[in-house]
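Mind looking over this structure? Questions follow.
All protein chains but one are shown in place.
And now, chain A:
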Amino acid sequence: MSAVPGQTVGPFFHLGLEFPQMNELVPPASPRAVRLHGRVTDGGGNPVPDAVLEIWQADPQGHVLRTPGSLRRDGWTFTGWGRAATDPDGHYQFFTLEPGATEQGRAPFFAVTVFARGLLDRLFTRAYLPDDPDLLATDTLLESVAPDRRATLIARREPHGLVFDVSLQGPAETVFVTYPRLRDAWA
């Protein structure tokens, strides 16, 4: 069966995709909250003010959650999924918990989806936690990426959270990923 092609989210996606607390996987004031944030830039280094990112992650214990409630947050339940639009400066932010490893010995990461006006199809990438160099050194994806591009997949730690910038094009272009059944669908 032929898969439906994607199309851009366009300039008016806020209308359909925004909802209250969409970027608050945990309340920002929660003592456990970390801020995952960054800027989305284009090939000219300009901010992309009309992008929208989604993250999907395990909980700190490494459990993949099957819990509804992402669209109507109750301030307590952690669902592992959130969405954030960029501001006029191309900046986005999430308040969340740090994902744990879903398997012993694997590097924990946020799965990230990127949409934007001007982007005709969505992009997938990963934002790894930066803390364990041994795990990162043996990660299948990171190992297979040219060394000078690996850093684009690893969030940077700062005092109150994590920074993950997304460069859609250019010298620091983020590594975007695809998966076997996507590639086959388009073969």
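Throughout what follows, a residue touches a chain if its C-beta (ideal position, glycine included) is under 8 Å from a C-beta of that chain, and two chains touch if they have at least 3 such contacts; residues count from 1.
By definition in this document, contacts and distances are computed from a predicted model.
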From "ATP-binding cassette subfamily B protein", "Protocatechuate 3,4-dioxygenase beta subunit", "Raffinose/stachyose/melibiose transport system permease protein" or "Cell elongation-specific peptidoglycan D,D-transpeptidase", the hidden chain's UniProt protein name: "Protocatechuate 3,4-dioxygenase beta subunit"
Residue of A:36, A:85, A:155 or A:168 in touch with the missing chain, whole complex considered: A:168
Option from A:71, A:137 or A:151 whose C-beta touches the chain left out: A:71
Contact with the hidden chain (one of A:5, A:31 or A:147): A:5
Sites on chain A contacted by the missing partner chain, in the whole complex: 1-17, 42-44, 46, 48, 54, 56-58, 64-72, 79-81, 99, 102-103, 106, 109, 111, 113, 115-124, 140-141, 144-145, 149, 168-169, 173-186
